[in-house]
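Worksheet: one structure, shown below.
Note that one protein chain is taken out, while the other chains of the complex remain in position.
Up next, chain A:
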Amino acid sequence: MNERVEIILSGSGGQGMILAGIILADAAIREGKSVVQSQSYGPEARGGASRAEVIIGGEELDYPKISNPDILLAMSQQASDKFLHRVKKGGLVILDSSYVADFPRPDGVRLYSIPISDTARDGLGKEMMANMVALGALIQVSGVIGRDNVQKAVEERVPSGSLEKNILALELGRKLAKNSDIL
């Protein structure tokens, strides 16, 4: 059985964290891995804290929530404040520097600070695409899921009208991460 990886994708409502979690989970199924994805969000359509939790691999996926993630994506200051200190030793953190300014540098954690939302807005004209940029960065630096399966999941789950832009956003995220250094 493959190794168990626990991932928290967190930000504000409207940033698409739950969709990013669904796509990651869908891609994991395509790789034949076991997966469970859950979500927490407020009653608001936009704003408020929102997160997706994805557990990939492992033998039995019973409890679906995550207390100490292996991988954290934080797209808001609030999300970073809440989860950064919970990341496991040897874990991986991606912060959206467009929104996260203050953060500690925990020992034994690979930490990237990348302008995800700025890149989506400037590079694609739509900040809405930030979740796909983030997903591209996440698969690039974590290697947790293959790019092809993520692309297939995106094809299945985003409206066909914006598919091209979403794929472009994934690629932009991968490049951005490739050219970034661990802090």
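Structure notes:
By definition in this document, a contact is a pair of C-beta atoms (placed from the backbone, for glycine too) under 8 Å apart; a residue touches a chain by one contact, two chains touch by 3 or more; residues count from 1.
One rule holds in what follows: contacts and distances are computed from a predicted model.
This complex has a chain not shown, and the name its UniProt record holds, of "Succinate dehydrogenase cytochrome b556 subunit", "Aspartyl/glutamyl-tRNA(Asn/Gln) amidotransferase subunit B", "ABC transporter substrate-binding protein" or "2-oxoglutarate oxidoreductase, alpha subunit", is "2-oxoglutarate oxidoreductase, alpha subunit". Annotation: of A:7, A:25, A:137 or A:169, A:25 touches the absent chain (contact as defined above).
In the complete complex, the residue from A:46, A:65 or A:105 that touches the missing chain is A:65. Touch with the chain omitted from the figure is made, among A:20, A:35 or A:94, by A:35. Mapped onto chain A, the footprint of the missing chain covers residues 22, 25-26, 28-29, 32, 34-43, 60-65, 67.
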